[in-house]
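Up next is chain A:
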Amino acid sequence: MLRVEATSRVGPLGLDVALAVGAGECLALAGPSGAGKTTILRVAAGLLRPARGLVEADGETWLDTERGIDVPPERRSCGYVFQDYALFPHLSAWQNVAYPLIGVPRRERRARAQELLERFGLGAHADARPQTLSGGERQRVALARMLARSPGVLLLDEPLSALDARTRAGAARALSAVLNDVRVPALLVTHDFAEAAQLGDRVGVIDAGHIVQEGTPTELAAAPRSAFVADFTGAVVLSGTARSGHDGLTLVDLDGGGEITSTDQARGRVAASVFPWEIAIEPVAEAPHGSAQNRVLAEVLTVTAVGNRVRLGLAGPQPLAAEITLASARALDLHTGSRVAATWKAAATRLVAL
Partner candidate 1 sequence: MTRILAVALALAALLAVACGDDDDEGGSNGSGEGGEEQRLIVSAAASMTEALEACASDFGEAEETEVRLNLAGSDELAAQIRQGVEPDVFAAANTRLPDELHDEDLVAQPVEFATNEFVLAVPADSEIKSVDDLRESGIKIAIGSESVPIGSYTREALAKLPPAQEQAILDNVRSNEPDVKGIVGKVSQGAADAGFVYVTDVNATDGALKAIKLPAAVEPEVTYAASTVNGAENPQDAQAFVDGLTNGPCAQALADAGFGSVQQ
Partner candidate 2 sequence: MRGWRRFLWFPALLAACLAAALLFLTLPVVAIFVDRSPAELIDSLGEPGALDALWLSLRTTAIAIAIILVIGTPAAYLVATRSFRGRALVITLIELPLVLPPAVAGIALLAAVGPTGILGGTIEALGIELSLTTAGVVVALTFVASPFYVRQAIAAFAAVDRRLLDASRTLGASEARGFLRVMIPSALPGLAAGTALALGRALGEFGATLMFAGSFQGITQTIPLAIYDRFSTEFESALALSAVLVAVSGALLLTVKLVAGAEAMGGWDAADTRAAR
């Protein structure tokens, strides 16, 4: 269990957060740049001391400004992955991984580092310098290095943002595997809500130093508490299997039933995404009309007003969120339990290989 509370003011940025992450759980903090995400991680790691704060991990107090406790970073059991991985350029991959193994005899250090690297599929690169490795390989070395000391808390700073889109998928898988294996609290920050949704069990949206809403990704997408959250939580993500369709389009068989079309090219396991404001709602009874190719039947779970818009949380074969005007919502008389058809264009459907 990790508890972090911090209040601070650094220049124009005022930080005021309180969060808790359970063992084996990953809390993903998502927010725009400058929102204070990295600051929270640094406070947790001991690299930054807030004006007032509290950090507790596994029963140990690492920081308590009121009682004057401030345990230095090297004595906190944290695993920290930096945005650019901060691998030591003058050391080889295995030496990087072995760096935290202080006091361990030399032969054993190499063996344990090798073992860790092999777990991440990098056994062959043990003697390579970080500069010669690809972005994805470097990310895995950073993860291996972080785990060498069996940390009690994981802190991840934008773990995927340094990677190109193609590598990101594989890296996300590796990271998810790690998060599942290591049953410790994990705190992850990112500017990409989709990444947060994919990796986090819970997501906290952070803006200007405050956590404005916290919950599962679906909850946030379906019932955003503010326009900011609504805009930030972005796309609906559906998983399925893609195959080739007519006219050069791709058909995706959704997990749980249903089929949608996309103009993107992909095959095999994919994540299909579409933005809530591109989803239109129609009564089920109506026959499909217009150019929108995708049509999914769903039941309305939540109706949340956000300014002059309405966010609908829909239960279909997979959870969906749609955003329509208040006027339209009234016109369609939508409420919990209404059965509707969610439609959107194939051209608005993005596919990402999983």
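Picked so that all candidates are chains of the complex that A comes from, given by their letters.
Methods note: a residue touches a chain if its C-beta (ideal position, glycine included) is under 8 Å from a C-beta of that chain, and two chains touch if they have at least 3 such contacts; residues count from 1.
Since the model is a prediction, treat every value here as computed from it, not as a measurement.
Given that every candidate in 1 or 2 is part of this complex, which one actually touches chain A?
It is 2 that touches chain A.
Touching residues of chain A toward candidate 2 in the complex: what are they?
Interface residues on the chain A side: 42, 45-47, 72-76, 78-80, 82, 84, 86-91, 99-100, 102, 131, 145-146, 148-149, 155.
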